[in-house]
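As you look at this complex, bear in mind that one protein chain is not there, while each of the others sits in place.
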Amino acid sequence: MIQEFTDVVPSFFGMLNQGPLTLTIFLHTIIILPMFWIYKQEKARLNQEK
Amino acid sequence: MLTSIKTNSFAGDKGKELGMMYFRVAIILFGAQLLMGIIAAIQFLYPGFLFEIFDFSVARMVHINALVVWMLYAMIGSVYFMLSDETEHEVVGIGLGKLAFWVLTAAVAVVVLVYIFIQVGSGSEATIWFINEGREYIEAPRWADIGIVAVVIIFYWNVFATYIKGKKTGIITVMVANLMALAGLYLAGMFFTDNISIDQYWWWWVIHLWVEATWEVFVGTLAAYALIKIIDAKREIVEMWLWIEVLMLFGSGILGLGHHYFWIGTPEYWWEIGALFSSLEPVPLIAMFVHVIYDWGKEQGANGTKPVIKNGPAMAWIVINAFGNFLGAGIWGFFHTLPQVNIYTHGTQFTAAHGHLAFFGAYATILIGMFYMGVQYAYGVERLKATFKSKMAIFLITFSLIGMTIALTIAGYEQVLVERAELGGTWNAFFVAQNLPWYVQAQVWRTIMGVVTFIGFIYLVWDLLTIGKEAQKAEA
Partner (left out) sequence: MANKNVSVWTSIPFWRRSAAWVTGFSTILLIWLTFDTIGQISMGTDADLKKGITKRVPAPTVINYHIDYKMSQKRGHEVPVIGKKEPFFGKEWSPKEAKELLHLGKLTVQAKNCMNCHTLLGNGAYYAPDLTKAWLDPAWQKGGPMQGMTGKNTKEEAMAEFLQHPSKYPTHARMMPNLGITPKEAKGVVAFLKHMSAIDTNGFPRNFLKTVDQFKAGGTNAH
């Protein structure tokens, strides 16, 4: 599944790029994940206000 | 609208007056843009037209520079226009703002005259400083760059000081933060390097992060403001949508920048980043469309009262914006955003097709809507209804832009298949593809559509000049 490194220079992003969509899934995940925490906090705050 | 160059005697708000000054220049530059476009389109068909007098490169440079500058003028105008409404505070630093306006306008005039009459210089730093920088869209010579920065600092200071003193609504908060990014990004395009890859890397920071991030957020902010003004949309709902749009536009747009880094020497990992993030760019555009239509429909039926659209032509242009943004920027952008497609479509008329519909759909439309807001205010009209001329302008401009886009898309297909896939993308392959009847026909239609756009533009200017007075008379 993990392919041989193909780009000219190995780098962190280049490594992640070797798997199937791994780089983009990684980036999307770290961007989106903290929103769950924001959601939970807001939920708690709204409940308290009520 | 153009009746007086300095101010409207019938207007009271100083910020709005200043905004109107920017709108007037914007409209003139818009006309210049269209004329240059027609010249360039004719040169595609008759290459001898103005050859070595006013070459394609000059016409095209003025075409795209007038585009960028009229939009920036209309954007600055819109900010000055909405500022006092949102902050409920008089705009700070009007005197300085007016000075900046005249300095900027004089600078633009000089730059354009140099473009037209001097055109090119020798291969030296002096040319970069005084004639043009030769970098598409941001060709302005360095002295003008520095002048633009100075003027923008004045503008931003006025906006920021007003914001600090006034009410901080969600709309104006997004506006102030977004403007900071928009202005700051210009700095990324101001230096010279021998390395063409690094050159284009930063060049795209300016171009992409403007038109696919900060300008889009700007449009979202304008639409939010206009919907409240025109159809009394509820602020809480509009602002909630605005934050969702900011989230999605920046979430997809910032890393969507990667789709310009497929082939300029940058690493292969940009394929995946560019493809997947920019594929999401249409999502907020759908959201914006749904939001505008939803609010419109909702307010129409609210309280069982007769629906009121306070500014018919502005609302029409905003609805076209919602649709055009999605179609031109979203769909036509997605067409060729994946590297698997882009490796063949990159640098063909495909890009031109997308560029025309996107700039029109996403930006020209809503800024024209703002011109109508300006007219309504300047004449103190309670309710501005679309006239025959407004409708002709809307129909002709929209129809011709769609026609132009379809023609260029067809030309792009032909170019991709013949020049790139079949013949191997060389000098000769390029010209073989350019001379095939299918391509030439498409260029003919594009030129016809360009002329139709210009006729629509004449209706638009005529309408802007007369609609206010007519509405005033009707109300009196």
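The letters A and B name the chains in turn, as written, and every chain counts its residues from 1.
Basically, contacts are C-beta pairs under 8 Å (C-beta built on N, C-alpha and C of every residue); 3 or more make two chains touch, one makes a residue touch a chain.
What you are looking at is a predicted structure, and each value in this text was computed from that prediction instead of being measured.
Judged over the whole assembly, touch between the missing chain and the shown ones holds for A, B.
The missing chain, though absent from the display, is touched by one residue of B:V292, B:A352, B:M373 or B:A407; that residue is B:A352.
Only one of B:R60, B:H89, B:K310 or B:K385 touches the absent chain when the whole complex is considered: B:R60. Summary of contacts with the chain left out: across B:Y22, B:F101, B:W210 or B:F250, the touching residue is B:F250.
Check B:T162, B:Q200, B:S278 or B:N311 against the missing chain and you find that the one touching it is B:Q200.
Residues of chain B that touch the chain left out of the display are 40, 43-44, 47-48, 51-52, 55-58, 60-61, 119-125, 127-128, 131-136, 139, 170, 192-201, 203, 236, 239-240, 243-244, 246-247, 250-251, 254-255, 257, 260-268, 270-271, 273, 343-344, 346-349, 351-352, 415, 420-431, 434-435.
Residue positions on chain A in contact with the hidden chain: 4, 6-9, 11-13, 27, 30-31, 34-35, 38-39, 42-43, 45-47, 50, in rising order.
Just so it is clear, only the chains that are shown with their structure count from here on.
Interface residues of chain B, counted against chain A in their complex, comprise 251, 255, 267-269, 271-273, 275-277.
Every residue of chain A that touches chain B in the complex is listed here, in rising order: 6-9, 11, 13-14, 16-17, 21, 23-24, 27-28, 31.
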